[in-house]
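Below: the structure, in structure tokens.
Here the complex is missing a single protein chain, while all its other protein chains stay put.
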Amino acid sequence: MLEKTGVPTKEQIDSAFPSEERMKKGPFVVVECFQKIPCNPCFTACNRDGIKAFEDINDLPDVDHDNCNGCTLCVSKCPGLAIFVVDMTYSEDKALLKIPYEFLPLPQEGDRVMGLSHGGEEVEKVEVIKVQNPKGFDKTPVISLAVSKDKVKVIRSIKVPKERDRSEDEIVCRCSDVTLEEVRELIRTGHTTFDEIKKISRIGMGPCQGRTCSQLVIREIASITGQDPSSLLPGTYRQIVKSLEMGKVIEALEKEEQENK
Amino acid sequence: MKNVELLVIGGGPAGLCAAISAAEAGVDVLLAERDEWLGGQLVKQTHMFFGSEKQHASVRGVDIGKLLVKKVEEYKNVEVMKNATVLGLYEDRVVTIQQDGNYVKVNPKSVIITTGASEKTLVFPNNDLPGVYGAGAVQTLMNVYGVKPGNKVLMVGAGNIGLIVSYQLMQAGVDVEAIVDASPNIGGYLVHASKIRRMGVPILTRHTVKEAIGKEALEAAVIWELDDKWQPIPGSEQKLDVDVMCISVGLTPLSELLWQIGCKMEFVGELGGFVPTRSDKLQTSLDGIFVAGDVAGVEEASSAMVEGSLAGLSASSYLGYKIDVVKELERDYLNQLNDLRSGPVGEKIRQGLAKALISEQAANPGQGS
Partner (left out) sequence: MRIEDHPVLEFKRGKKISFTYNGEKVEGYEGETIAAALHAAGVQVLSYSDRHRPRGFYCAIGNCSSCFMEVNGESNVKVCIEPLQEGMDVKTQKGKGEIV
């Protein structure tokens, strides 16, 4: 498969990862170098014996994950851009994935960009945590990404929009300041009814009660899921349609009580 | 007529290293380069090189070029002729050169030929349409002059050059629609293939070009699939909207000068075509005529550099310059070459070299070694 398409097999990728036990201990290197070529800069770059000395320069890198601390020195040195660093201890639900990335524009810290698989397919939106591009990396920047833990063997690249993605500046819900990108992300992650989106994002629960935004949300659901907009239900309409002071309710109640006396 | 000790023809990686190594031994060197700059094709290699520290691994080719040029320029005993095309190499060892339009004759005691290689091409309908370019040409346009070749590219050939140029096109902001290769497997290093694939570019093995379409320039390309007998499968055609097609189907040694002077030539497919027979220290069948780099057999630039250093050393010895460490250096260069060629990807080169190598005695009858 690798030699026909450039995409390594699951077995090959698995073989580049350390034991579950080691993964729990902190950052480690993933060397996806599966073909014997005359090349050893990864060994030269490592200063803690994480990559063993080559007996023959054509050998595949021999990684010692017990010595490796995921320092990332080797990532920008690999001419094949085949080295990544993974930290499963990054947070409760996310892992940190470091990738070499030699394209412009570079993403910026805090950006949410699409993570791509070994085959270039879109996987999930990931957050850019850090962009390192010091002189010593010699124009091979290293990008740190927060990815879902079950995607550390899947995501290997990112798609950075050539024009800065403006969907973060596109507001769907004025009441609660919800952006188009946030709505799309909810739909992509399986929230495909207005009510689900409403309950998570507060869209439709603000002062306008959905008068501004519901059509926009319905349109996005239709376009992403491929459904006919006419088949999509609007959210549940609850009383009241306009904001009202609680005191007025009480006043009215008291007035009613007195009249009934 | 200009008398020189050593003439190095070609200022690419092999020629630069040959000049440096001979100059270091004390030889007076004349280096003739047809372009206006030194470095050969290194000037357009923006990727990091493979190999080990000794061959500047993990440094970008363009920067290796700068390093070597700087070194050559430091030697007072190296004279560089730029914009100087060697026109002919004659049996009496006279060399004719055209420099800046002028005709110059040179009489060297020894010659190292490092003329490199030229790109092979393909035949299909409309293969001469503007927009159908050699991969090297696209690299020059993009990386030397900073001009995009077009907007959407079909790359023909998944060897190292095809893969690297595809990657460089993407870095320049050009879309690569697909990479096709007639072989069942990707020919280049798989790490190069993977880094392109993960940016979403399909690599289609067992596919080739059926035709180029366009009136004044390329407007589209039709590709089709090949069966396991390399025959196109009718009905498998796909039309791609591209304005550039990049041909990268291998290199062949640029060996005219070797033929002219009468070096023994051998056809070795593994090395890209006709190559000169040579000793392990790179002397051809003719006394004092040495070769290095792609003209001796198409390989990676890392090997070309080591071969250049070795040929420079051999020419120095031939010219009578004795340096103490010659044996040690020779062993080091031979070991480096051996290392670079010893793995599975070097198998083809090893097979090729076995056909081109002749023993020192046979290479140099009457003189021995």
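For reference, chains read A and B in written order, and residue numbers begin at 1 within each chain.
The rule is simple: a residue touches a chain if its C-beta (ideal position, glycine included) is under 8 Å from a C-beta of that chain, and two chains touch if they have at least 3 such contacts.
None of these values were measured; they are calculated from a predicted model.
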item	value
Residue of A:32, A:102 or A:182 touching the missing chain in the full complex	A:102
Listed residues B:172, B:186, B:199 or B:298, member touching the removed chain	B:172
Absent-chain contact - pick from B:130, B:184, B:269 or B:344	B:130
Footprint left on chain A by the chain that the document does not show	102-106, 139
For chain B, residues in touch with the removed chain	34-36, 46, 60, 62, 118-119, 121, 128-134, 136-138, 140-150, 171-173, 215-217
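Following the convention adopted for this analysis, only the chains that are shown with their structure count from here on.
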item	value
Separation of chain A from chain B, taking each centre as the mean of its C-alpha atoms, in whole Å	43
Sites on chain A touched by chain B in the complex	2-8, 32-41, 44-45, 56-58, 77-82, 102-104, 116-121, 138-140, 156-157, 159, 162
Chain A partner contacts - residues on chain B that touch it in the complex	47-53, 57-60, 170-171, 173, 184-186, 189-203, 205, 302, 339-346
